[in-house]
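Missing here is one protein chain; the remaining ones are kept as they sit in the complex.
By letter and in written order, the chains are A, B, C and D; residue numbering begins at 1 in each of them.
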Amino acid sequence: MHLDVRNVSKRFGSKAAVERMSFTLDGSGFVGIIGRSGAGKSTFLRMLNRLTDATEGEILADGKDILKLRGAEKRAWQSQCAMVFQQFNLVPRMDVASNVLHGLLGRRPMMATLFNLWSEDDIARALAILDRLGIAEQAPKRAEALSGGQQQRVAIARALMQDPEIILADEPIASLDPMNAQIVMDTLKRINVEDGRMVIANLHTLDTARRYCDRVIGMRDGRVVFDGTPEQLTRGAARDIYGADASFSESATSTDLGALQPDDQYAAALLGD
Amino acid sequence: MHLDVRNVSKRFGSKAAVERMSFTLDGSGFVGIIGRSGAGKSTFLRMLNRLTDATEGEILADGKDILKLRGAEKRAWQSQCAMVFQQFNLVPRMDVASNVLHGLLGRRPMMATLFNLWSEDDIARALAILDRLGIAEQAPKRAEALSGGQQQRVAIARALMQDPEIILADEPIASLDPMNAQIVMDTLKRINVEDGRMVIANLHTLDTARRYCDRVIGMRDGRVVFDGTPEQLTRGAARDIYGADASFSESATSTDLGALQPDDQYAAALLGD
Amino acid sequence: EGITQFNIGILGGENAQDRLNSNECLRKYTEEALGVPVKLFAPADYDGVIQGLLGGTIDMAWLGASGYAKVYLTDADAVEPVLVKANLDGSYTYHSIGFARQDSGITKLADIKGKSFGFGDPNSTSGYLIPSVEIPQATGHSMESGEYFGEVKFTGGHEQTIVAVNNGDIDAGVTWADGQGNWEDGYNSGALRKAVDAGLVDMNDLVEIWRSKPIPEGPIVLRKVLPEDVRAKMTALVGGLKEKDADCAYGVAAGETAGFVPITHDYYETIIEVRRQKIASGS
Amino acid sequence: MTAAAISAVPDLHQMVSRKFRHRKWRAMAVPALIAAYLAYVFFAFDLPGLMSRARPENAAILLGDFWSYKTHVTRDNRSGEVVSAIEGERKGEYPPGQAPDWVSLGEVTRIALPDGSEVLFLEDGSARLDIAGYGVMALALAGRTIELNLPPGTDKPEWLSQSKNRVSINRGGWRFAMTPSKTEVFRYQIGWELFFFTLDSPFHGRSLPELAALALWQPRLDPALPNAAAMARDFWTNAMWRHGEVAWAMFETVLMAFLGTMGAGLIALPLAFFAASNFAPARALRFALRRLFDFLRGVDGLIWTVILSRAFGPGPMTGALAILLTDTGTFGKTFSEALENIDAKQVEGVQSTGAHAVQQMRFGVIPQVAPVILSQLLYYLESNTRSATVIGALVGGGIGLLLTQAIITQKDWEEVCYYMVLVVLTVMAMDSLSGWIRRRFIKG
Partner (left out) sequence: MTLANAALANETASYLAHVRRKRLYGGALLALFALLMLSGFKLANDRNAGGFWDGLHRIFDFPAEIFSEAFVNWRNLPGLFVKFVPSLIETLNIAAVSTLFGALAAAALALLSTRGLSLWPRLTPLFRRMMDVMRAIPEIVIALVLIFLLGGGPVPAMIAIAFHTTGALGKLFSEAAENADTKPVEGLASVGAGWAQRMWFGILPQVAPNWSSYALLRFEINIRASAILGFVGSGGIGYDLKTALQWGQGKYDAVVAIFALLFLTIMIVDHISDRARARLVKGERAA
């Protein structure tokens, strides 16, 4: 898959959320987009998935401008390009397997799906995917009954069910505790490596980006301000992206379990409040 | 005030929360009741205040069995024996002064109280009490707008409004940070010393008990297992009360500001969950 | 064109289920005669049946004279009177009777001046239409509340009027009776008689204070668009009911009757005129 | 405690006590306003007049009649024939020559009454009343006049009403009335007589063990039917209480409520999407729909009934349609509000897979609003069962017709009581049914 982002902008009223963004992606890497809150990360992913319309620019996927797609073609693109959300965005009252099967909504005859009539094969595949993510035994439970980490894995399973070429993940671990965050990131990485699907993930911590990504794109105020390998992401570059002052400490954005050191000040702060 | 607790028990179904508890108190000491969660501390205080009926036994206050009181007599006893709760139990939507005046509900004509008809004297007294506890400026605010420590002082002010002979306090500082905990305990101690009112407080930390109490009663599984001065409360005695194994460390129960040391394990535990 | 079903509407006055039961025999005979399913309907007030006739969902009904006038004035082509119930003496009129409580001291219309007066149902001939025209002629004043009478209101029906007067809720009211027989029995037939039979009132407690001119009994009407043979069959059936099954005729007529005799629209011209005038006068 | 805080206290005191004074006034003003309004209403509703007109004795009649019945013993003064009938109805008539055990027929009819009084219908058409605690009274017919002889030396008691040709006596537990045409005694007794079987049923008057024995092993009374079936038939077709027809009427009422509520739900759900701000394709459409809902709701079901009866005539469907119209308005409003409150995340999640708009509704929206819709439907089903009672009276169907007619004709209060109990039980049953469904489908 070759992705060519050309001068894409998105304006909400007069405010530009994404401003003339351009870059190209090739093959099946793990791409991390970092930047502070409001930088435009989510807006970009949402445009890529066509949840939001771009104001201008084009995104060529293997030469076709996906921003121009309409109706069935647009839905076909969405089903090739799965999305994983920070808040999981599952249907909490339906069971886990049904949520995973929603990944097929774009592909199966409408009437059958409306009555929840899935073929046995589809169901078997959904369970196999759940099994691959280690949560097959949760299949009959309601999604809302699961822990956050498990729900995110269900969301990934739904994405996999789409058998997509790209998986977009919008801060997939921001609502998770460090333990579950690691499981989810490992899962995404495994999918990236084992299946060769491209993953584009918005991340809000540097160390995660460093650890999992092949390529990191840094955004600030809707513009790309960094594009390189994790190694090139120095402390100085990070300061640039986050627009942080001298007090900027990487560990404040850390969720890595290993990175945890005794920190008097931190404990005191926690206790003091 | 002479308090004689004789074989008091309380059973919930088949489970005994308090089991044949007996001891006597005289004069106006500061008594601490300690014991681990579920030991029956709250249940005992609630029986003493007649919020819960005892299953058997008697409690003689100056010779009268207060467990037998009914109706108006019971309410009269309650108004002599004020209670301070862990969660403050104020009326959050009413202002602080009204909450303090509620201490008089048992004494003023019902109709007048329902129409909020408090005499000027009563209001002046409520303000004086708030002033004594250092929160007079908060009088017109809603109780819910106050910090935890302030709310607990309002609760103590309500107790003082009752002009009680005994103040019962059920883990008065458990929901407070160490700073506020100290203010509240100091306040209770001052009232104990200056006014000569007996204070019985459930406490969940040993050091607080040691620091403020004249006498400590230890409970375990509904029974009194220790009764003595703070000096007599050795580490061994504490292990007995808490039923702790060798790893028992006093500081785990500490809320003393001075006692706070960097504690890797603690911080890790807080973060890990 | 033929018909596929035939609906008969019956009017209020007694317990709904009793009404349906006493008309059940008529339903059976009609089914035999027409060979189509026949249904009975007994809505709680006059208007239900009238709307049914106007809308064409009810094919036959026994209306009050005023009710017929209302149907005629709304749509002159809707229904046609065919038969009327005859009293035992062969007459087919009755009276609107004004009455009051004995202990109220009221004995004539003039005594109610400034007091309260009750009509029954606005679509009732004897309970509203006729007295609302004849009483003003007698008193020389309109029937507006406060003009001559203190208050004028509708009680909802004959039974309610009787009970309201008996209870003293209103000082006087009107209802219907054949005017034959004795006052203390509530006359031979009519709402008063029914109330006495039911033990609701003691006629000793009531006095008659006014009586209208004879009022024509309401007609049995058939919808005009019904096929000729259906109308003929139904007219013959009801007309011959007394000979065919006297018990059934007693039930359908709600009392003793000499049978149902033919009648035409002309007989109701006066009533229609009265109603037309009332409409014109805007009250 | 700082010095500044202490010096602030007197100020504070003033401020707080002003606040309390303020509150005191408000606390007094609200009840005072309410009291003033109630005083106005007291006169607007003419309560003094009402009290003078109230008929407490009617309450006694009504309450007594709720759980008692009366038996008429009537002599036709022309033919001399004596008939006993329960509630004076033909259906409750004792067969000729038979009577309740407290009536002895013969040349002279003797009627024993509960307070120890006795009434005799004498051969010559006159009557003798031996009234307990009062004395003996004789009544005779002279042409069209009734001659009344009181015991010597007594005044006319207040429970006696007399005119030239009617005498009536009301002694609470029984009444007596004589006119030239007939002489009647009414005796009140506790119970719903003939509730199970009428007099013509072979099962009438049998005790429970007897009935059980008959049902289970004793020989058939009616050779054509097993006893149990015959009992069921006699009960179901009971001419006095008409259980079969009443059950049918009750069913018809529930049917109207069911059709109306569910039909309204089916219509309102799609419309609600067009009226919800987050789904409406056009503001104008949304506005128009909202006003339509307001209109449908604002016109009560009863008025819809009147309007619809021209088009559809009387009958249960007219009632169901009236309920349907009103509830379409109600549901349109509540459903669209529920739709406006949904969580967009779920829709987005479904949308991101490439789902069609209809699929987004089905999986992103419906699961969220289903609980609200279901509980609304159930709540209104219950409440409409009550409304259908009233509407039924107008369209001539259902328990409502029976109930209102029984009340308006004011004679069979025990029937009113029976119907009321039925309605209440039905509504309560629907209440618990809906509670069960709610637990099963919403919480589960």
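One rule holds in what follows: contacts are C-beta pairs under 8 Å (C-beta built on N, C-alpha and C of every residue); 3 or more make two chains touch, one makes a residue touch a chain.
Fair warning: this is a prediction, and the values are worked out from it, not measured in the lab.
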- Item | Contacts of the hidden chain among displayed chains | A, B, C, D
- Which of D:15, D:62 or D:239 touches the chain that is not shown? D:62
- Determine which one of D:112, D:262 or D:370 touches the chain that has been left out. D:262
- Task: Pick out which of C:164, C:177, C:230 or C:253 touches the chain that's been left out of the picture.
- Result: C:164
- On chain D, residues whose C-beta touches the chain left out of the figure: 34, 37-38, 41, 44-47, 50, 53-56, 58-59, 62, 252, 255-256, 258-259, 262-263, 294-295, 298-300, 302-303, 306-318, 320-321, 386-387, 389-390, 393, 397, 400, 403-404, 407-408, 410, 416, 420, 423-424, 427-428, 431
- Message: What does the interface between chain B and the hidden chain look like in terms of residue numbers?
- Response: 49, 51, 74-79, 82-83, 85, 87-94, 102-107, 110, 113-114, 142, 144, 155, 158, 162, 168
- Task: Could you please point out the chain A residues that touch the chain left off the display?
- Result: 97, 116-118, 120, 123-124, 127-128, 131-132, 134, 136-137, 139-140
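Here is the rule we go by: only the chains that are shown with their structure count from here on.
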- Task: Figure out the least number of contact steps between chain A and chain C, where 1 means they touch directly.
- Result: 2
- Note on the structure: Rounded to a multiple of 5 degrees, the Cα superposition angle from chain A to chain B is 170
- Message: Using only Cα atoms to place each chain's centre, name the chain farthest from chain D.
- Response: A
- Task: Calculate how many whole Å lie between the centre of chain A and the centre of chain B, each centre taken as the average of the chain's C-alpha atoms.
- Result: 51
- Query: Roughly how far is chain A from chain D, going centre to centre by Cα mean, in whole Å?
  - Reply: 62
- Task: Send over the residues of chain D in touch with two or more other chains.
- Result: none
- Note on the structure: Going by residue number, chain C touches two or more other chains at none
- Spell out the part of chain B that touches chain D in their complex, as residue ranges. 95, 97, 115-118, 120, 123-124, 127-128, 131, 134, 136-137, 139-140
- Touch list for chain D against partner chain B, complex: 1, 5-6, 8-9, 12-13, 15-17, 19-20, 23-24, 27-28
- Query: In their complex, what parts of chain C are in touch with chain D?
  - Reply: 7, 9, 12, 14-17, 41-45, 47-49, 51-52, 54-58, 156-157, 159-160, 163, 167-169, 182, 184-185, 197-200, 202-205
